[in-house]
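Everything below concerns the one structure shown next.
A single protein chain has been removed from this complex, and every other one stays in its place.
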Amino acid sequence: MIDQLFGFLSFYIPEVISILLMTTLLVAESSVKDEHAPRTKIHVYTQVVLGIVLITLFQNLGEKPVQIFHNAVTIDPFSTLMKIIMVIGTMGAVFISHSSKDIYSNLKSEFSIMAVGVLIGGMLLASANNMLTFYLGIETLSILSYVMSSLKREDASSTEAGMKYALYGGLSAGIALFGISHLYGVFGSIQFNDIVGQVAGLQGTDLAITLVASVLFFVGVGYKISVFPFHMWTPDVYQGSPIPVTAFFGIVPKMAGLAALVRISFVFLSAGSALTVSWVGLILVIAAMTMTVGNVTAIGQSSVKRMLAFSSIGHVGLMILGVVVMNEAGVKAILFYGLVYMFMTLIAFYITSHLSDMYGSDSYDVFRGLVYKHPVMAIIMAGVLFSLAGIPPFSGFVAKFNIFAVVIEQKHYGIAIVAAINSVIALYYYMKLAKTMIFGQASGEEKVVGFTSLNQAVIIALFIPVLFLGIFWESAMTMAGNAAIFIK
Amino acid sequence: MEYTVGNIAPIILSPVIAFVINAFFGSKLPRKGDWLATLSIFISFIFSARVFGDFVFGNFATDYFIHKTFTWFDLSYGANIWKVDMGIYIDNMTAIMLTMVSGVAFLIHLFSTWYMDHDEKHGRFFTFLPLFTSAMLGMVISDNLFSLFCFWEIMGFCSYSLIGIYVKKEKAGDASLKAFMTTRVGDVFLLLGIVALWMTLGSVAYVDIYAAIAEGKFAGQTVMGISLATFTALCIFLGAMGKSAQFPLHVWLPDAMMGPTPGSALIHAATMVTAGVWISLRMYPLMVLGDITWFIAVIGAITAFGAATVAMVQTDIKAVLAYSTLSQLGYMIIGVGVGSYNAAFMHVITHAVFKACLFLSAGSIIHSVHEQEMPKLGGLRKYMPYTHFAMMACTLAIAGIPFFSGFVSKDRILGDALYFGFMAGQNPLLAIVPILGFAGAGLTAFYMFRMMFLTFYGENRMGHHDSHGDHHGHGDHHGHEIHHEHLDARQNVPLLILSVFTLGVWFAGSLTGQGIVKVFGSKTEWFKILVEAPKVERFVNHPRESFGSTDARVKAELPKAVYVHQTGYAGPNPDEHKIHSAHVIGAILSIIIAFTGVFIAFLMYIKKSINPLASKFPGFTTTLENKYYFDNFYIDVIIKKGLLGLNRFLSWFDMGIFDRFAVDGWAAVNRVLFKASKWFDNVVVDAIGVDGTGVAVNLFNLVLRIVQSGKIQFYFIMLIVVLASYIWTVNI
Amino acid sequence: MNGILNWILWLPVIGMVGVILTPKAKEHTIKMVTLVTTSITLLLSVLLYLKFDTTTADMQFVTKIPWISQFHINYFIGIDGITMLMAFLNALLFFICTLSSWTVTKNLKAYFALLLMLQSTVFGVFFALDFFLFYVYWEVMLLPMFFLIGIWGGENREYAAIKFFLYTFFGSIFMLVGIIALYYASGKGVDSFNILALQGGKFVNEQVVIFGKTFSFETIFFWFMFLGFAIKVPVFPFHTWLPHAHVQAPTAVSVILAGVLLKMGTYGFLRIAFPIFPQAAVNASTIIAVLGLISVIYGAFCAMAQDDVKKLVAYSSVSHMGFVMLGLAAMTTQGMNGAVLQMFNHGTSTAMMFLMIGVLYERSHHRWIVKPDGSKGYGGLATKLPKYTTIFIIGMFASLGLPGLSGFISEALIFLGIYQKFTTITVIAVVGLLIGAAYLLWMFKRMFFGEVNPEIEEYEDMNAREVFYMIPLCIAVIVFGIFPSPLLNVMKASVGQLVDLLSKY
Partner (left out) sequence: MMSLVSYLIISLILFIVGLVVIIARKNIVAILLGIELILNAAALNFVAYSRYVTNNLDGHVFSLFIIVIAAAESAIGLAIVIRFFQIKETIHIDEATQLRN
């Protein structure tokens, strides 16, 4: 019994390390005397350990899928890859938080602690193989997120953001739970494995209940990845939260939510039943609405952070199209998109954060004429923006191309056209920022303090994959291709 | 002689070479290279003369022709063969025209070396004049409409550059623009006609078109409802109208006199303007087939008469000559229309000679006394005897006085017109053609002698103002004391040579060795033996020759030329005698009319026993002085109000409406959508939320109460509502 | 042997790297690096022409290297007669533009780097035979253009740049959908991104369902492609980005834009839209012809109303490209050859016009024929600048189609071609020729004739450099006007093949 448990643990090393990291961080923080001292050591420590987690994850990547802890958790390349993305995202967020003025110096290690906590929740969610772990994952993710978004204690808007997030999250979690409970009633089990088999044979009241319940269930994921009707909290929370938090929210919870979405859709929809039809239709509508709402609202934003928030909604709308097709290619596309999107978001938020630290605002104007002060940064930012808009040769284009490919392969031409028009809209507001950066004339000649050689180096390093994956994306695609979903 | 490249090419190429050299190095050459230009023209004259001799003295049959081609470019790929050939088509007509053009051009070049001396535009003038000459020669010699069109346009370009050569003058710019655009109107239609012919017949070589006519390939072909023949004939004739300045496209020619006088002499009197007549003659069978000859005749008549009337009141020598040119071109076109083929062509030649001479004389007057307002001239006879002699000879010729060249050609045209109008059983309305024709002839005699009298006779009016000419306001002409013209050979020799050609040679009877000298437009001038309307039947599947191959037939085998009089191309005419009588009547009529015109002029301007028209019909005179208000109509109404107005509107529409709404529309839509979402947040949420008024009030109390409570809760409501709708949809 | 093409394609990139590595201060070095790169490219393209085999319609100098094997995407380039000409034109114009940009001072380094990048991408568009590669180049080309217009443009440059970018992107995103649809329609096979393999009407019987309605696959995706290319050309309803872009862009960029970039649109029709969807193309030919006709007339009319000489020439480009569309719509030997020839000739003649306007602009710093206050912008230029006038006249008459200069033959061929299919349209289109002459000559008259305007007193005539870079274009305009065969022989095989294909439908 015990040895079996340890046998299971051997697959679970990344999570375990993360948990250890979190606890050790707690201890370390409590041992800090001067609460305003820089937490450089702690941050370095966090980064190193997360690096180790990353390595162990890469080792897992090779392993063949297993289900551990009595099928409560499944470790398959798909979830591992998602976790890798999340871990890198967390490392990035922690790195920003170190320099960002948006995080009070006495809370810097709190941020790391919370981030690692959310990461753990995300990992759990990504490899959840039954309702309970799924629910636990979501809650771990959420509860810590509430705290993170209200991390600026004295700041009204930050607190308000946290409160809204908490209330909204609580409600949607509750609704999801209500749905889950009925599903449990119908299938008599909370194991995805057991459910998969039964979906096809549903009929009568069971089917009716399942339809309703699965929709309720979807709310839980939907609000995490902030798709159309459940997206309303996003802009407020993104705007209210400190920039590193926003960057973090832009990546980790979304990836986790996507992973869960993919998994449950495979659970419920792989067997073609009445459920499949309704879900595909549902997700198509949701995707179209999400894209449109996100992009259209992003146009008028004056705050870059908000603009990025809405644009992330638009991107999610594009990503979940990969779910619609219900096949390996779709998963591949989502994974690749997620990977690329993570890098782009990080860079965008880095540069925004440094600028807003400098000028105390994240409006478009702080970007004006950046190219004359920091040509490299400006060019990279422009590159990222065009990549987000999906212009070759940047990887954003390849990601979009893959999504289009899987959608069109399934002959969903209508949604493809909607997506096409959306990417034109998206290009418009990205280009507005690029325009201000490069065509505009800077008010002053002062350099931005944030852009130390280290930060610039990191940004450039992060930009390399954005460019590289745009041209030589074969290997990345094969990696994503191997990441099959595993459900018995 | 063999018609090899070496024998033909120099005709066209030597002026081109002169053009190229002058264009690039002219400024460095001594005398800006005018000698080079003149020399080059002389060379092409020599080569043309060889062709002339070969044809005219070679006793060829009237219908002998040389047709040789080479491929310009080739689009053949796989099965479908399509290439564009260029080549030469030489018959007697070509030979004569070549010689005339190169000869006249040579003399004019020679004259210009004197005239343009010390002129700031000397170099540029001698750059474009040879280019023009070669283009003209090329047009004459080319064997198909397409290459004809190319040379045709190049001529237009040269004329544009020469008219606008004095770039400092605003008016020069207007005139050149007007000239190019007006002719362009005709040209595009010409191109259209060529395209239509080419794409239906598969070729636009004359011989192929003739053959097609003979084989009846045109039968049943239509373009937009009109028969192909009519359509193409009309298009081509429109082109001719443009170039030959026929009503209503005549407006450009008078203004074209902005250029240097010798240029006008060559381009706008002797050669280029006759290109229209040339193409009408070449395409004569098509015109007949298309049944538009009556139209041609009418247009010609209107031009001939209208221009003559305007010429009566002009006071500027060059203007008078310009309008006389218009009128004479009108006669040629009449000739084409009424089917006196060779007379029309003959008039091209004779007119070229005497009109060139007239312009050169006017040029030498202007150059000597720096004055071109006739009322300010006068009594120049004793100062410029040579010029006087030459000009008088040409005036007699153009006035159609017997023993002079103009008489022969014009009187036959009028004779045929008479037949055409009254005896050929045509629509009686067409009687206006001869009527206007003869009236015009009278006017011609009148205004030409008016010019002679005002210029050379009476007392000298130089130095002091004359109320008549003032409003033409040419700078100051005080202090030009009249001096005897110092005899410069380059000035006078061309004049004398040309004036010699206004008589004599045309009456030499048959140079081809048959018949004897006769006067009064006898039937057997050598000219008529050589030129006749093409007999289309003989062109049916004749052998193609390309350069290098020897001529298909050897001269020795050819029959001697025998003259058969005919109108139209359709073989010997049944009512020969009618035509003959028409000719006799025509001859007598025209002589009488001509002399009357001269006499009236004499009374008005020498005897002064009748006062000039102006005093009699002031209104009519002003109309004439304003050229029937054509310019005002075209420029003010059509161009300024119509075209430019339309343009302005369109461009405003394009940027103002189309671009703003239709194109920036999508951005607008997005902005609207954004506004809508904003409105949704602010108005719906707050308005309904904060102050309880609003639509929702009356709708649903509970909803109101629910919604009343602020933003985050509104999110909840949205969530639940959407969720419910999802569930609803999913369950269907 | 096939190396040449790769060299031509990548040499500018190497040059760009060279420029980037050169320190900012060494301005002259930067210029020289660019100049050397472009001139070598030009020489290589001449070599390419000499080695080109005119007898075959097949692709030559082909290179095919696997790129993304999962999607069977290859680095697949090669040229046929049509692209041979375009490549030569591109190389020539960029060489000239480098010289004409000699006076650029603002961010010199970035300018030349972007210029070289642009050249490489344009080459890429013309060489690419793999659909994905084609699309990538097609899009990447937008970036340097965006920055070149946006940074070095006139006062309203940002609007123009954004408009240009969005417009083209809007078209090409639909093209992307089409490309992917083709990939799956052709069975995800080895050749599913191979443009050549897709050609020949393989999709005549396919169907698509969009928003619940069933359409013919060919029709739908022909129009998608049409949108992408027509915006680039630009054809009538999509033309309004052009005047903005041209008026705002710096001289060299206008030259490239009018000279080469517009040709990419028509090239797209020749290489992709027509051969891949022949049936739909034949069905659409009437619409294309009508749109082309409208562009011809409408563009000419709008041009005539302009007081800004550069805008005038911009509209004249709309008009001239309209002729190309007419020639394409004809789908006959004469029409197609005429269209391709017109692509080349318009490239040279309009480049001359824009360069000359640029030369003038450097002296006057305005482009008003008639200033907004109604006074003359220029006047008497012919007296003041004789050399300038001569070259300007050549360019102007070339673009209004004077026989003996290049414009005429292509327009004549287009008329011959279109007459066989659409007589009425031909008859209306000749009006375009008429107005075409009108606005150019009127502009010429207002700028060059008359007393010397005091404002232009101190202008000096073209200097040696300016004359030097105009000479090649003058030669091209005159020589190809008299001897079109060197161009026609190169293209006729490829064009003929396309005509044969289309004639089957």
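Read from first to last, the chains carry the letters A, B and C; within each, the first residue is number 1.
Throughout what follows, a contact is a pair of C-beta atoms (placed from the backbone, for glycine too) under 8 Å apart; a residue touches a chain by one contact, two chains touch by 3 or more.
This structure is a prediction, so every number in the text was calculated from the model and none was measured.
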Contacts of the hidden chain among displayed chains: A, B
Contact with the hidden chain (one of A:16, A:32, A:61 or A:136): A:136
Residue among A:17, A:54, A:163 or A:467 that touches the chain left out of view: A:163
Which of A:24, A:47, A:106 or A:181 contacts the chain that the document leaves out: A:181
On chain B, residues whose C-beta touches the chain left out of the figure: 678, 681-682, 689, 705-706, 709-713, 716-717, 720
Footprint left on chain A by the chain that the document does not show: 131-132, 135-136, 139, 142-143, 146-147, 150, 153-154, 156-157, 159-164, 166-167, 170-171, 173-175, 177-178, 180-182, 184-185, 188-190, 235-236, 239-240, 297, 300-301, 306
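FYI, only the chains that are shown with their structure count from here on.
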Pairwise touch network: line, ring, star, complete, or other: complete
Maximum inter-chain contact count - chain pair: B-C
Identity of the chain that, by mean CA position, is farthest from chain A: B
Between chain C and chain A, distance of the C-alpha-averaged centres to the nearest whole Å: 44
Whole-Å separation of chain centres (CA-atom averages), chain B against chain C: 36
Averaged-CA centre spacing for the pair chain B and chain A, given as whole angstrom: 78
Two or more partner chains touched - positions in chain A: 424, 428
Overlap residues in chain B, where contacts from two or more other chains coincide: 666
Contact footprint of chain B on chain A as seen in their complex: 164, 167-168, 171-172, 175, 208, 211-212, 215-216, 219, 228-230, 232-233, 278, 281-282, 292-293, 296-297, 299-300, 424-425, 428
Complex contact set, residues of chain B against chain C: 72-80, 82, 146, 149-154, 157, 160, 164, 167-170, 172-174, 176-177, 180-181, 184-185, 188-189, 191-192, 195-196, 198-199, 223-224, 643-644, 646-648, 650-652, 654-655, 658-659, 662-663, 666
Of chain C, residues touching chain A in the complex: 67-71, 135-136, 139-140, 142-143, 146-147, 150-151, 157-158, 161-162, 165-166, 169-170, 173-174, 176-177, 180-181, 183-184, 208-211
